Structure formats: C-alpha cells, structure tokens
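What you see is the complex with one protein chain gone and the rest in place.
Then we have subunit A:
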Amino acid sequence: MTNANLDNLYRQVLIDYAKNPHNYQKPLPADAVQVEKYNPSCGDIIQIKAQVVADTIEDISFDGNGCAISMAAASMLTDLLRGETLAGAKELLEKFSAMLVTDEEADPALGELALMQGVRKFPTRMKCATLASHATLAVINQVEEEQ
C-alpha cells in the first residue's frame, strides 16, 4: 500500500527526528525561561525552555510527550532558532505559521522545517505541528515582557 499524502507527511527525516529528537530534555541554566503548552483535545504536552542573553536565544531545548509530528516539529524548530535574535525568531515563527496555511513553497529561511508542509493535507494534525511554535512564541513574549 502506498499513499502519497502519508508519504509526504511521514518522511523518513521526520520519523528520525521523532525517534531521536534534537534538544530534547537538554538541561539549560536556571535562569532559562520556560513555557508549557498542552493540547487538551489529545493530551500532547510540550515545554519549551530558552536561555536568552541580551537579545539573542543562546540556547533552547524542549521536553514533553507527543506524536511524531509534534516531536519532530519541536526538534527542527529548536535547531532553527538557536542563535537567532528575538525579532528574528518571531519572524521565523510567523513564516512557519504562514507556510502551513498556503499552498506556496516554503520560505528557504525555514530550512528543514519546510518538511512540515506535509501536514497541510491533514487539518486535524495542524495543532500537533504548531504546539512547539506556540510555546516558543509564548517564551519570547515572556522574555520581552520581563526585559
């Protein structure tokens, strides 16, 4: 059995990240800001932790439990945002959200996150793809409020 939509969603890279995610449960200094997001309809839970120095995300990690889509998205997103400024990170998050709702090619700035385009054909899984990005945006907002 082959299914183009499924093949597009569950690409090998995505499965690999889901099984061996980057930045997962990586300890950060005590002053790192942490936000937890929970999807009550399915029970997925993701915590994003970021250490921001001045205006830059020095380090970022995540913890939690969820499906392949949410775990892989968190893995790729945290890879992408390490070293970004807060403004740059926000811009990337916006590009990521925009990518999921259009049919156009993903912005090259999103790098591997472009793999998440496969979720476009699965509206019920959109929340899985965006759980980590929502948590990250909340982290950035919290840091900005504190600054």
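We adopt the following convention: a contact is a pair of C-beta atoms (placed from the backbone, for glycine too) under 8 Å apart; a residue touches a chain by one contact, two chains touch by 3 or more; residues count from 1.
Assume contacts and distances are computed from a predicted model.
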item: Per UniProt, the name of the complex member that is left out, chosen from "Glycine dehydrogenase", "Cysteine desulfurase", "ABC transporter ATP-binding protein" or "Rhodanese domain-containing protein"; value: "Cysteine desulfurase"
item: Sole residue of A:Ala32, A:Ala68 or A:Leu86 that reaches the chain not shown, by the stated touch rule; value: A:Ala68
item: Hidden partner chain, residues of subunit A it touches; value: 1, 3, 5-6, 9-10, 15, 18-19, 41-45, 65-69, 71, 122, 124-125, 128
